[in-house]
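Read the structure below first, then the notes.
Removed: one protein chain of the complex. Kept in place: all other protein chains.
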Amino acid sequence: MTEPTRQAVMGPDGLEALRQALVRRGRTVVGPTVRDDAIVLAELTSASELPFGWGVEVEAGRYRLRRRSDRMAFAHSAGPQSWKKYLHPERVRQWTADRGPDGTLTVREEVDRPPAYAFLGVRPCDLSAIAVQDRVLVGGPHRDEAYRRRRTGAFLVVVECVEPGATCFCVSMGTGPAVHGGHDLALTEVDDERGHRFWVRAGSEAGAEVLAELPVRPADPTTVARAEEAVTRAAGRMGRTMPPVDLRDLMRDTLEAERWNDVAARCLTCGNCTMVCPTCYCTTTEDVTDLTGEHAERWRRWDVCYDLDFTHMHGGTVRRSGLSRYRQWLTHKIGTWHDQFGSSGCVGCGRCIVWCPVAIDITEEAHALHAEASGRDAEGAGAS
Amino acid sequence: MNVPQPYQVVGRDRETADTVTLTLEPVGDPLPAFRPGQFAMVYAFPRGEVPLSLSGTTPSGTGLTHTVRAVGPVTSALAGLRPGHHVGVRGPFGTPWDLAAARGGDLLLVAGGVGLAPLRPLLLRALDEPRDHRGVALVVGARTPADLLYRDQCDTWAQRAPVAVTVDRPEPGWTGNVGVVTTLLDRVPYQPRNTTAYLCGPEVMMRATARDLVHRGVPASRVFLSLERTMRCGTGHCGQCQLGPLLLCRDGPVVAWDRAEALLAVREL
C-alpha cells in the first residue's frame, strides 16, 4: 500500500474539482464571493464565483474593493462576515413546548439537520476564531448542541495569507498568516511567471481522501519555496500590532484608566464590532407563544454587550455607561477571555476596526492603555 | 439533555406578600441531585425561564423546592402556580456552598431578604451533621417582620442553633431587633478565625457584611457570597452573567470574598 498523497500542487482549475469533490460528499460548499461591493460568504455553485483578481483596501472605518493586477482568488483580507454565521447562526430555535389539555408539559428539543458544510477559503485567523468558539460553545461541561451539529464534520479548507490588510494583526495574536493545524486541507496561493497555482496539503484523513481526487501534480520545490516566502513576507507586512505585553494583565490592571473616557466619548455603542467579530458569541433568549397559548417556542439569538438590555437586573442595567460597555467588550476580548476559556478572544482579523463607523481601533486602544499604564509606572518609579 | 424537564408543583406555601415556596417533583426522570447553593433554570410555560436557587429538597430525595419572589413576568407566573401545574426545570448549575471549608470550625450564615432561600438547605444540612463543625449560627435581615421567610421554621431552628433576626422597619407588636444585619454580627457566637461565613442577599448588604466579617478576623477566603447577574442559559454560553473573569453561572453563583472583593469594587464591571 502506498502512502496517500499529503501534499501536491494544483492549478486554479483544481478549485472547481475540489468544490465538486466536496459536493459529491453531500456537502454545502461556502466560500468568499463578490457581492454588494464587498467580499461576502455564500454558497458556491461554481468555483468561478470566488473573487479571482479582487483585492480590498481597508483602514479603520473604511472598506473598498479594488481590482488586482493578478488572478489571485484569496489575496484579500477579512470581509464583513465570518464563519460564525454558519456555525453559530443568528437565530436558532432551541425547543418547542406544548401544554396538553390535562396541563402536562411536553418540551421537545429542536434537533435540526443543518447542512454538512465545507468552508472553502478560511483564513488562518478565522480558523483560530473557529477554535475559539469551539472552546466556548462545546469545550466546557455543557455543549451547545446547535453549534455542535454544525461544527462536527464541517470540512475546512484553509488558505494561508499572503496579502494582509492594513488592519490585520494576526502575528501579534499568534494566529497567522501561516496555518498550524486544525484544517482538512491547506492551500497557499502563488501567481508568478510560472503560473497561477496552489500548494495543497492535507491536514486530516478526510482531507487526504479529497486530495486524492484532485487534478494535482507532485509538489515542486520552487512552488513550495515561493509559497513559504509569500507567507513569511506577509508576516512582516502586518498593518497593525498589539503592544508586546501580556494583554490579560494589561486589561486587568487598567480597569480604571483615563483612556476609557476617551474611547467612550467616541464609541456610539452601535455593536457593529460584535456583529463582525468572528468570536463574539453572546446570546439572549426569546420565548414566543402562538395565539392559543398552548404552544411555545424558545429561540436563541445573538445579543450585543453594547445593548442596555444586556445584563439588566435590580430594576436596571449593570453597565449603564457607554464606557463600561466598551470596556466590557475590550477587556473580555483580550483579557478575561483567557480566564474564562483559556485563550484570547481576539484573533487579530481586524474586522472590528474596519467596520466601526467611527474608526475605533482595538490595537490603538490597547496601545493607549499600555502607554497610560507605563506612564503611571514610570511616574510611580520616578516618585519613589 | 439541555431542554427543561417537566416537574409538577406538589406544594405551594405563601411566605410573604410577594414570595412563595414551590415544591416540585419530577414527572419523569429526576435531574441529577442539586447541592445547596446551586441553581436551576425554571421554565414557566409559556412565559420564559429564570434562574432560581435551590431552597430545599424533599423527603422523596427527587424533589426540589424553590422560593420565588414575584418581581417580573416570569417570577410572577411562577408565583401564581398551583399544585398540579407543570413547570420545566434545567440544572443543576453553578457552584455549591463550600460546606467542607467549614469542617471543624464555626458556620455563620447571614441572609438578607429572599437571600435566606439559598441558605436554607445549607443550614438544614449543617444542623443534620452537627459533628462536622463546632457550631452554626444564623443571622437574618428583612425589610419588615411581614417580609421574613420561613418564620415558623426560624423558631424551630432557634431551638437548635443561635438565630438572630432584625428588620429595617418594625411593625406594631414586633419585639425583636431593628437595624441592619451587620449590627447582629456580635450577637451570635462564633470564633472569627475559625469561621466560614455564607452570605446571600442584596449585593450592597453582602459587601458590607463581608467587610465587617473580615475586619473581625474571618479569613476572606472563607467568606462566601452568592452573586447574581442576568442569566439566559445557565450553561456558560450566553455571556450575560460575566463579572470580569468570572462566568457566574459556572464560576459562581457562590464566590469567595477574596475573589469577589476586587471585582465588586469596580463600578459597572
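So that you can tell them apart, the chains are marked A and B in the order they are listed, and the count of residues begins at 1 in each.
Going forward, contacts are C-beta pairs under 8 Å (C-beta built on N, C-alpha and C of every residue); 3 or more make two chains touch, one makes a residue touch a chain.
Here, contacts and distances are computed from a predicted model.
Not shown: a single chain whose UniProt protein name, out of "Cyclic nucleotide-binding domain-containing protein", "Amino acid ABC transporter permease", "Fe-S cluster assembly ATPase SufC" or "Succinate dehydrogenase", is "Cyclic nucleotide-binding domain-containing protein".
Among B:31, B:154 or B:180, the one in contact with the hidden chain is B:180. Only one residue from A:23, A:131 or A:313 touches the chain missing from this view: A:313.
By the touch criterion stated above, the residues of subunit B touching the omitted chain are 18, 69, 71-72, 112-115, 117, 141-143, 147, 166, 168-170, 172, 174-180, 182-183, 185-192, 200-202, 204-205, 208, 216-217, 228.
In the analysis below, only the chains that are shown with their structure count from here on.
Spacing of subunit A relative to subunit B, judged by their CA centroids, is 40 angstrom.
Residues of subunit B touching subunit A in their complex: 1-6, 27, 43, 45-49, 84-88, 202, 228-230, 232-233, 235-242, 244-247, 250, 266-269.
Every residue of subunit A that touches subunit B in the complex is listed here, in rising order: 94-95, 97, 99, 103-109, 136-137, 140-145, 252, 255-256, 281-285, 287, 289, 293-296, 298, 300, 303, 305, 310-314, 318-321, 323-324, 328, 331-332, 335-336, 339-340.
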